[in-house]
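Quick one: the structure is below, questions incoming.
Removed: one protein chain of the complex. Kept in place: all other protein chains.
Take a look at subunit A:
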Amino acid sequence: MASGSVIDPIHQFQIIKIVELGQPGGVELAFTNSAAFMFGIVALVFFFLTFATRGRTLVPGRLQSMAELSYEFVASTVRGSAGNEGMKFFPLVFSLFIFVLTANMVGMIPYAFTVTSHLIVTAALALLVILTVIIYGFVRHGTHFLHLFVPSGVPAFLLPFMVVIEVISFLSRPISLSLRLFANMLAGHIAMKVFAGFIVMMTASGVVGWFGAVLPLAMVVALTALEFLVAALQAYVFAVLTCIYLNDALHPGH
């Protein structure tokens, strides 16, 4: 069947160069669809938030309520995980949350590119978080920040092992943070594409296929709902974990 060409679940992740920028220093640079979507997300978020709050009304309308809700949601998450002191990182956490959320949601639009389905993007965001934690931790607490790796109340003979474990757990944080988001978005989108492909294949095989296609269709509907949930949930998880890691930078003692 020729329709095989249409069903390529990986195709949606392809980076397409829009404007080639040559190879400065031997590094291939280009303005890509991914970059376009990134800027689209930034513009969307900014214009939504400013447009929603244009009235600055005392009694908020629907859009203003959404903007305020997103603000208060992230603010309460930051306060809950990192305390009032953590509010100095509020713009960072909010930017991360809203960027990931919008990227995930925009990715749910058919034919749209999902920025967060690329490991390099999620890894960069995770590194941003971890570097913020490390740099702020050392600037604020100096070497005291290293107490993060030395749990108190542990017998001396166990301490070396505990330190090793703590260091490994700390280093695995950016990996798990980036992989979780990346894998969720990637797998979800592939699953949706695969089941949607089944519908196309079955309907192409005639009347029987039309009835057979009901099953994958139901599956795609369910998966779409699930993916919306995952899109929101992963953004939230990213934000919450960011807050928890930042809490370590603020209060390194166990």
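Everything below uses one rule, namely that a contact is a pair of C-beta atoms (placed from the backbone, for glycine too) under 8 Å apart; a residue touches a chain by one contact, two chains touch by 3 or more; residues count from 1.
We take it that contacts and distances are computed from a predicted model.
Peer 1: Considering only the chain that is not displayed, what protein name does its UniProt record carry among "Hydrogenase", "Carbohydrate ABC transporter permease", "NADH-quinone oxidoreductase subunit N" or "ATP synthase subunit b"?
Peer 2: This omitted chain is identified in its UniProt record as "ATP synthase subunit b".
Peer 1: May I ask which residue of A:14, A:76 or A:176 touches the chain that does not appear here?
Peer 2: A:14
Peer 1: Can you list where subunit A touches the absent chain?
Peer 2: Interface with the chain not displayed, on the subunit A side: 1-5, 7-8, 10-11, 13-15, 17, 21, 27-32, 34-35, 38-39, 41-42, 45-46, 49-50, 53, 56, 58, 60, 64, 67-68, 71-72, 90-92, 94-95, 98-99, 115, 117-121, 124-125, 128, 182, 186, 194, 197-198, 201.
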